[in-house]
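What follows is subunit A.
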Amino acid sequence: MILRVDSVSRTFGQVQACTDVSFGVGRGEVVALLGENGAGKSTLLSIIAGFVVPDSGVVRVDGRLLEHGNPQAAIRAGIGTAFQHFSLSPELTVAESFALARVDVGEARRHLPDHIDMGTRTGDLGVPEQQQVEFVKARLLSARVMLLDEPTSLLGGTDVERVLDGIQAAADAGIACVFVTHRLREALAVADRIVVMRRGWVVERMVRSDAGWPADTERQVLAAMFGDVNAVDEPDVPRTWQSGPGVGTISVQGRVGERTRDISLQIGQVLAVAGIAGNGQEELIELLVGTTADRVRLETTGASLDLTGHRMHEWVRHNVAVVPEDRQLEGGAPAMSLGENLVLRDLAGGRLSTLGAVSRRRLRSRARGLIETWSIRPADPSVRFGSLSGGNMQRALLARSLDPLPKLLVAVRPAHGLDHRSVEMVRRELRAAADAGTAVVTVEGDLDEALAHADSIAVMYQGQLSAAVPVAHADRTALQSMTVSGWDI
Partner candidate 1 sequence: APAAQTEVDRAAIVTPGSRSNEGWDQQGVDALVAIGEERGIEVDVVENAGYDDITPILRDLAADGADLIICHASGYQTVCPEFAEREGVPVVVTENPEAVTEGLVSDVETEAQEVAYLAGVMAALETSTGTVAVVASGEPPTWNYMTAGFAAGAKDTDPSVEVLYSVIGEAAYDDAPNARRTTETVIAAGADVIFGMGDGASFGMIQAIREHNAAVSQDEEVRFIDVIGDKSDSDVADFLLTSVLFDYTGAYNTFIDNLESGDFGSIYTMDLENEGVWLLEPPIEVSEETIEQVEAAEQAILEGEIDVPAIAEADELADFLEDLPEGDA
Partner candidate 2 sequence: MGHLTRDIAVPLLAVLGAALIGVSLLAATGHDPLAVGEAFGRRVLLRGAGIEESAVAMGPLLIAALAAWIAARVGLWNIGIDGQVIAGAIAAATLAPFLDTWPRESMWVAVTVVAIVAGALWALLPALLRAHAGINEIVTTIMMTYVAFSLGSWLVEGPLRDEALVTPVTVAIDVGRRLPRVFDTRIHLGVAAAVVIVLLTAAAARWTSPGILSRLVGESAPAAHRLGLPVERYVVVAFLVSGGVAALAGVAEVLATRGAVQGDWRPVLTLPAFAALFLARQNVLALLPAAFLLGMLAYASTVLPRATDLAPDFFPMLEGVLLILLAVERWQRPERAQAPAERSI
């Protein structure tokens, strides 16, 4: 065994990110580390890479103990890591990024696809390109061990092949590889063994026989990941609803990419904007929430509204709600209490206050009401928002955004990082909001998730937004290819 992890545990607050995790990776072996969101995969890799200090347990490379919490020691021991959120300094060029890590720039060049220019600032690269730079860096830093945390999550087609080939080549060169992915097919393609984690525990280990993986491996892995075989059979919430005709539209006019677009959103429907992160979604969100829009028109059977200029701020505060992707940073103030965070949208929209004055008692009872309805835990409005679990944070943001119902809801990857019961809840609530008369837009990186919760899907690619297709007529493969290589207009 080159890499040995023995009884490693780490808790964050009450959450057990890793509990008594042990496994080893031999010379030239590829171990796929699988598990649902929050299972503890990244934490485990970070412990090996020296970024997270375990509460107990040891890591050995070539039999030698690795110092905890020392990334330099890990690198000296021959461990190269590709992080889930990358480890690139946006100010440095691609070449400088390699030079910083003391990696041979010429060799790195050979491993990268041709269209990536070594002189570009990594911050100016597209996110998929950054992911490839991250992978090559990890690969060239790995003398003994290579840790890959979802290195293909943003890639498609030949780029995925290049990464998988790279893993294979590294293994052939005797390097011990740990490969974290949510794409089972990729894991089965390159792994010699599979380790499945759930809630911090290793719950399943599988070895490929000479004949390859047994037929029901996939099913077995999913069962281990989710601990509930039934859930695996039908991961989607059954689509019980009918997409009815819209009862009105909201049109937002403004620039998308180079062109001025008029985006029409149906009240009562869920539109998912699919696409790989970094294709202009940020700009689209700014447009949808009115920050950069030229005009917003609202047409319903009863009323019509036409807004331009500074009245748009009003429109946003009173009629638009956003569930952002980064809950900690964009969702609320981590240092303020849960209760305060729950009433922020009310206050911004002029509710709960009389001429600006607010009653703390009213705030508290309002917060308690939301906590109750949405079963947010802990059910205490005075805890720090930042101390909530990801799922509870998301519940709080949804609670705030959907009560009272906005005219327009923009939710960015609303099910991201949630366990499947929470995912269910999110889908249900989006649906309910639409049914109750809200135009819902989700910005979604995961195509399957988009297909699962939307009425229609549009794709974003390199700043352009495609026409929306009803989910009923959507072709998964066609959409997939649109997200990675665009479409002909």
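A quick word on the picks: all candidates are chains of the complex that A comes from, given by their letters.
Following the convention adopted for this analysis, contacts are C-beta pairs under 8 Å (C-beta built on N, C-alpha and C of every residue); 3 or more make two chains touch, one makes a residue touch a chain; residues count from 1.
Computed from a predicted structure; not experimentally measured.
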item: Options 1 or 2: the chain contacting subunit A in this complex; value: 2
item: Candidate 2 partner contacts - residues on subunit A that touch it in the complex; value: 12-13, 52-53, 69, 289-291, 313, 316-317, 320, 322, 324, 326, 328-336, 340, 344-345, 347-350, 352-353, 356-360, 386
